[in-house]
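Only a portion of the chains appears, each positioned as in the full assembly.
Labels run A and B following the written order; every chain starts at residue 1.
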């Protein structure tokens, strides 16, 4: 069916391409999460554009317009440096992370840049410990299509969980 | 934790070796923790509270803690900084719900609206005189006797410290000239600005945080990132200084070249070839006189002043329970600095905090220490690197500051 009939059929308030867009973002986020939770963290930078900016930001800083981030990776290089640190230099205990990404919202598109949001929760399981909530918050995203592939031009993880339990080793 | 009675003896015996040993019950016992709240954080010490620039105007305020004790800091109409227990004089409500705010002319407890001016004095008690001649407070009730508990405040070049002991000497006297020298380096009177906050909770006793930062020995070994980029190396020129009590201390060091030699041969994980894909994260700019590029100063009982290259932060320790503490990071710069310098600080902040390329190692190892010691109360740490006494050194290969810390700690705790 095309968007119009969809709308008449269901009163759908969204054009079909917005649907497809959200579906692409859903698939992107699922792959993104799987890369961190079960995959190879070294591939994580591939979800971003060359000039991407990735930040993990305490909500209080964001709300008070304070510029400090907890993670501030500039460009593909900055993302790669983070993965190198995680795998080569950081002396951290092993742990499992699991991402839950929901409530994806496509906010709009300007000149090929898609603004979107989502709620995320990351739960952490340390060896011999019960699973706990590591971080809950919101993604503020900017996506672009490189060919048929979505890439993140920006991902800001604004976290409600301002008191971080111990250490953030892997990205949100 | 409220069960510790003043002056009751603690049934613990410190190892006979003295401060070259740390018995592991000191990290877990509820009685120890309760006593610390009483005589360390509640006692004769200046705890770090915050910055003046966080509360620039009359009626600005922020909430924080001294140990486990909730307090607020605010600025009164005369411009003076005030610190009060966040505990209503009436029936104890943590009356200030917000973590920060501005424009207060008074603090009103939500429960019965007892009202306090910015001096902490009780200025209004609803129905104090009763209503329609009924009820109210006793005629002889003296509001002056029932005010917010105020702490003695010391402000120093933009920083705020406070103590529950109003008999404290001046902050300058408390620190002494040797320690003050290093405080002056960063806090030189230049107006400050806060760049943001980071907070983390560790399942670890608070003293392990001080052991960690008073321990230059580990930095050159555990922090592969630091070492690989030669931001800190045992063989870089460096020194350690303590005050007479041993409670305050400072380690001073300077950046070196990336290299592989004696300084690193002992460091198995040194990765001499490590390169940054985005080097702008690490392009420090000299901003202080002298060669030192890293100055980590510990001020009893709750503060670490961090200057690593261009990243400046106050690390405030808050206690949660015998086996938990929180680290509250306030990153700052100077109000009049260039945007470029601010950006350098924000980029170098990747080294520090809960996700720091360097600090993540520390938070992990502090919890690993707690888990290692918590169930072996009969065992003890051996702290003999650099000797069995505590003194200043011209090198980093020492645990001198840890020995100093426990020397002072034992006196205060009566252990």
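The rule is short, and it goes like this: contacts are C-beta pairs under 8 Å (C-beta built on N, C-alpha and C of every residue); 3 or more make two chains touch, one makes a residue touch a chain.
Because the structure is predicted, anything quoted here is derived from the model rather than measured.
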{"item": "Per-label copy numbers for the whole complex, where each distinct chain appears once", "value": "A x3, B x3"}
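Heads up, the rule we're going with is that only the chains that are shown with their structure count from here on.
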{"item": "Chain B residues touching chain A - in the complex, by the definition given at the top", "value": "99, 194-203, 222, 224-225, 228, 269, 271, 274, 276-278, 280-281, 326, 331, 342, 346-347, 349-350, 353-355, 357, 360-361, 363-365, 367-368"}
{"item": "Touching residues on chain A, where the partner in the complex is chain B", "value": "56, 58, 60-61, 64, 66-78, 80-81, 84-85, 88-93, 162-169"}
